[in-house]
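Just passing along the structure, written as structure tokens.
Yeah, one chain of the complex is gone here, protein chain that is, but the others are all in their spots.
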Amino acid sequence: MLSSEFPYTTNQPKRRHFVEAFLGAGVLASLASFLYPVLRYILPPETAEATTDMVLAGRVGDLKPNSGKIFRFGSRPALLMLTSSGQYSAVSAVCTHLNCTVQYRGDLHSIWCACHNGMYTTDGRNISGPPPRPLEKYEVLLKGEEIYVRRLGNA
Amino acid sequence: MSVWQNAQKWLDERFGLHELREFMEHKTVPQHRYSHWYFFGGMTLFLFGIQVATGILLLLYYRPSPNEAYESVQYIMTQVRFGWLIRSIHSWSANLMIFTAAVHMFSVFFLKAYRKPRELTWLSGMLLLFLALGFGFSGYLLPWNTLSFFATKVGTDIAGQAPIIGKWILVFLRGGEDVTGATLTRFFGFHVAVLPGIATVLLAIHILLVQRFGMSVPPSVEAEWQATPSARHEMRFFPNFLLRELMAWYVALAILGGLAAFKPWELGVKADPFAPAPPGIRPEWYFMFMFQTLKMIPAKIWFLEGELLGILTFGLAFLLWVLLPFFDRGRGGRAQRFIVGAGVFALAYVVVMTFYAYVAK
Partner (left out) sequence: MRMSPSSSGEPGPSGASKGKRRVREQRTKLACVVKRCRAGHPGAGGVLGALFVWCCLFSLAALSLEAQAKNSCLDCHSKFDPPLGINAEDFGSSVHAQKGLLCTSCHGGDSSSDDMERAMSKAAGFRGHIERSQVPALCGKCHSDAAYMRGFNPSLRTDQFSQYQTSMHGKMLARGDTHVAVCVDCHTAHTIHPPNDPRSSVYPANVAQTCAHCHANAEYMKGYKIPTNQFALYSTSVHHDAIAVRGDLSAPTCSTCHGSHGAAPPGVASVERVCATCHVFQQQLFDSSPHKVAFAAMGAAGCITCHGNHAIQHPTDDSIGTANTAFCVKCHVDGDAGYTAAATIHTGLLKLNQEIERSDEILGRAQNAGVEVGPTILALSEARDDLTKARVATHSATPETVQQDTQAGLKVTDKAWQAGQVAMRELKYRRQGLAVSVAAILLVLVALALLIRKIETPSPGETR
């Protein structure tokens, strides 16, 4: 038969197993402090997707024709526009002059930078004012009601 | 009878559990002035377990494609609750594991635990060490940042220098001519499937062999105990040694937690294959002694290319090291002293070269 005192025999007079209780409590506490993070880890966070190269810029209906809105693309702002002819267009919103954030001007049908009056077409081409280079152009993809934007040339 | 005792009886009737119990009760660990080195094997095993656990957790969120790898690690570090903890522990524990494995190997070497009948234990252990280095090398690429990308490039370049088969090795490792997304996929496969599979088999063999032959006692101590049998001292594995080992493991856990909280593993910058290599690219510390050696070898020695000669020399050295038990038959004398000397030289070389690599420009 198996020893009822396995795994060890103790030569101490029988007293309440104080040390064992202490150890048990400690082990439980330490295991809890290990398992708590692991349990929280395996439950997915709010943003369920790792950011890919494609960003949800908005939904159909967010924009009226001949208007634009700023959205976050990676760590920089980008501009999504809906032209009067019904085309979506997306460009980087960082002005190539001194990095101010540009905006879409419906009255001018162009992209405008408030800092020094720089102007760009809806494709991002710099047409007037100080900006020396065009705005980086992005690709717009429509998936049902959702408008996605991603860098050009990416699979 | 209690539930617990009922369960034991049920298992014993089918699996002969009492035999296992008896073995466990009788397993002992020799106690002498070198006994502390016995902890390192178990520590390596424990850290490997940590790697498996944290690795599986990371698998829940990691994505092995160049477009998403870096972003997914960033996601783990910043969005997933305690992701920073799991990831940093995984990275730190990897390094600690390789360190303890190396210590374990050198302690086995100097305590001559590789001798008959433990030749295959040594062999399986050496293979496990190489596997660990493979784990480290393949895992290092997975975050797909600048450092890992170029370190992989340099490392596979060196592997490709091997004579005759070098080119095949390079293409096999990289999944092509260059380091690309194909390399990442391949390294991921190695890291989470191939290497763990082989490691499991080797570990099982290694541990079973250790149980079969018991803990080795260094020859000098054995001689003493032959002379004075009463000096022989053995400690029961269950529970005495195991309790001590648990203490060591808990200390390791505390260290890992502290490292994760105060020195989180960095994320770096996403790899750009088209950008030039930044200055100061180097592999992880466990490869540094080889890296530094190759850097210091002159470009040409006789008619051979310096780098090729370096690789061949290291290859030969590792081969001899692995075959050690077949050279050392325990007969003492000149051969014995030579082997110890070689071991001291090897250890000193590795340590000095590693430090030098960090100090030199």
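Going by the order they are written in, the chains are A and B; count residues from 1 in each one.
Convention: a residue touches a chain if its C-beta (ideal position, glycine included) is under 8 Å from a C-beta of that chain, and two chains touch if they have at least 3 such contacts.
In this text, all values refer to a predicted model and were calculated from it rather than measured experimentally.
The chain not shown here is in contact, across the full complex, with A, B.
Residue in contact with the omitted chain (choice from B:Thr78, B:Thr200, B:Ser220 or B:Thr313): B:Thr78.
Residue-wise, the contact with the chain that is not shown comes from B:Asn240, picked out of B:Gln8, B:Ser65, B:Asn240 or B:Gln336.
Residue A:Glu20 is the one among A:Glu20, A:Asp123 or A:Glu139 that touches the chain not shown. The residue touching the chain not shown here, chosen from B:Tyr34, B:Tyr250, B:Trp285 or B:Tyr356, is B:Tyr250.
Within the full complex, the residue among B:Val52, B:Leu208 or B:Ala261 touching the omitted chain is B:Ala261.
As for the chain not pictured, it touches subunit B at residues 77-79, 84-85, 239-240, 243-244, 246-247, 250-251, 253-254, 257-258, 260-262, 264, 267. Residues 8-13, 19-20, 22-23, 25-27, 29-30, 32-34, 37, 72, 75-77, 98-101, 114-117, 129-130, 132 of subunit A touch the missing chain (whole complex, contact as defined above).
Everything that follows uses one rule, which is that only the chains that are shown with their structure count from here on.
Once the centre of each chain is set as its mean CA position, subunit A and subunit B turn out to be 37 Å apart.
Subunit A contributes residues 2, 6-8, 30, 34, 37-38, 40-47, 50-53, 154-155 to its touches with subunit B in the complex. Across the complex, subunit A is touched by residues 5, 8, 18, 21, 25, 57, 60-61, 63, 67-68, 71-72, 74-75, 79-83, 85-86, 236, 238-240, 250, 253 of subunit B.
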